[in-house]
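Right, I'll just put the structure down here and ask away after.
A protein chain is absent from this complex, but the other protein chains hold their places.
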Amino acid sequence: MITRGQKTLLICVAILLVAPFVVVFGVSVGASKTISFPPDALSAQWYNTLFTEPDWLAAIGRSLLIAAIAALISVTIALAANYVLWRRQSGFSKLVFALGLGPFLLPPIILALGASIFWAEFGWYGRMEATIISHGVFFVTLPLVILARGFAALTEEVIEAAQMMGATQAQVFRTVILPLIAPYLITGFALVAIISVNEYLIANMISGFVVETLPIKIFNNVRYGYSPVVASASMLFVGITVTVLLVLARLTDLVSLLGASKES
Amino acid sequence: MAELEISHLGKSFGAFEALKDITLTIQSGEFICLLGGSGCGKTTLLRLVAGLEDHNKGDILLGGKDLTAIPCHKRNIGMVFQSLALFPHLNVGDNIGYGLNLRGESKAVVRKEVDRLLGMIGLDGLADRQVSALSGGQRQRVAIARALALSPDIFLMDEPFSALDAALRDQMQIEVKRIQRALGVTTIFVTHDQREAMALADRIVIMQDGKIEQAGPPDVLYAQPQTRYVAEFIGTNNIFDLTFTNEGVLFGETNLGKAKGKNEGVLGTHSVAVRPEAITLTKASKTGLIGTLTTQRRLGAVIEREIDVNGQTVFQSAFAGQGDGFAEGDTVAISWGPDAAWVIPA
Partner (left out) sequence: MISERAGTTAISTVTFIVLAVFFVVPLALMIIVSFYKSDPMAFYEVAFVWDNYAKFFSSFYYTVSVRSLYTAVLGAVVVVAITFPTVLAISELSRRWQLFWIILLLSLMCLSEVIIGFAWLILMSESVGLPRFLEWIGLWTNPRSLSPSFGAMLIGLVYLGFSIVALILYPQAARRDRSIEEAALTLGTPPMLVFFKVVLPAFRTSLISVTLTMFVYLLGVFVMPTMLGRPKDWTMTVIISDKALGDANLPLGAALAVIMLIVTALVLLVSVLATRRAEP
């Protein structure tokens, strides 16, 4: 049962959460050359600029490329750590798992600074590959935890049944385990990709001055005088993020994936 | 202690009518079991009495006083929840003394009362124990003591023993019955387990589809079910559609002879309930109801059999040693005494 007070609270919070983006949306579709809200006249010119100016297009492309490969790296590490831990509860596999939880617990500035020193020593400072690898490793925690739920839901009997029918270790993995944990893999991949696309600090400290990703471009724009293109770029982000999550909600049961029980 | 009067009570959740026109009077000190399958409305009725939900229609009166406007926390009820709902952050003593502390009783008074209640449930000296350190049965007792600590006018229990194993459940039933008798508190107990209801209740209220099917003492419900649902729900029963004529009672084509005893003078087609233990088997004879013994299960003290009579399955049970000597596949004759046949009124 929900009380009237709770309903009021939810409405107020929802308004506060959405309000900034309503304004940004308003600015992005306005015809005015300066930031203004509510828009005097509607225009798609800022989206047009975003998708035609090579600068912005390049930033979008870089961000998506980094996100896709970083997510792949993250999910691969998370899958390996979880699979080994699930097959054999050894101390070493537990250590690997615990190590994967680490990046989430530390403030990003520490990771960012560490990574920038590391890549400087390594000689890849300022290269996109460096950003990709660091994103992939630092964002491993989320898929790690999500996949752990997936493996926890696997029963030993299913595997034994497959083995009794003559499946080898590799066949069991390919024909039984992989399909069963697929929803968790997809969720993990999508979340890492979204977070990577949105990440600023680490990307900026590793290679920000050379590899300008979309958030870095927006940040620089905001800092040194900005035009409504920034608003349309922001809305592009919101659009990508919400779309991916909506698709995810279609494909998987997000509510129970997050650990809440099913109940009416 | 006072009488609880429920009249024409109705409750809907959106389009779903959970309770339809419930009327029931519960005497002071009576132990009532609400019995029925899931979704029958028994828990809803309990929650309405507790004030955890508001009803849409009708009245609930306690000792002549209308409870409608009185919110849950002022109704002076004690309730044991299915999950027990013990407060995880409080120890045993603080759980039991929660209501007393809330009323602002002094520490000494609360302590004394908690000790008395712990004694009543047989958990002396466990006041400082953490709830998580208790066994299932002990938690159950703490929940009961907590609900009774404020000397409630009505004691409500919502399937409290459903999570216990069979042996512990039997033990808790005996315990609850003992405590309820000693305190004389009016009690409503919700269960889906008819054995539990039979063991506990002064009166069982069988519910189905938001309505009361029948209310009465356990033995009356067993012997004289008023509806076909009750006849089928309580215990195992054979329900035959028999035609009563002046020439005799007809089971399909077979004439069973004239109705005698309490059924003398009944005419027309009726649903008739005959308990398995009232049925006698004999070696096949030319007359009477003939069938084939299809299954026979020996369960120690009793033997349960199923007999196929022209496609209809008849259940029969007997004590081992009485009427033995049948084998599956035998052709047998079925009969019952004149008063064993109960004509279901509705």
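Per-chain residue numbering starts at 1, and chain names A and B are given in the order in which the chains are listed.
Note that in this section a contact is a pair of C-beta atoms (placed from the backbone, for glycine too) under 8 Å apart; a residue touches a chain by one contact, two chains touch by 3 or more.
For clarity, every value in this text was computed on a predicted model and none was experimentally measured.
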*Determine which one of A:13, A:42 or A:57 touches the chain that has been left out.*
A:13
_Per the touch definition above, residue among B:4, B:26, B:45 or B:77 touching the missing chain_ = B:77
*In the complete assembly, which of A:110, A:152, A:178 or A:210 touches the absent chain?*
A:110
_Could you pull out which residues of chain B are in touch with the chain that's been left out?_
50-52, 71-79, 81-83, 85-90, 98-99, 102-103, 130, 132-133, 146-147, 150, 156
_Touch residues of chain A, complete complex, unshown partner_ = 1-2, 6-7, 9-10, 13-14, 16-21, 23-24, 26-27, 34-37, 77, 80-81, 83-84, 87-88, 90, 92-93, 95-96, 99-100, 102-103, 105-118, 120-121, 133-134, 137-138, 140, 169, 191, 194-195, 197-201, 204-205, 215, 218-219, 222-223, 226, 230-231, 234, 237-238, 241-242, 245-246, 249, 254-255, 258-261, 264
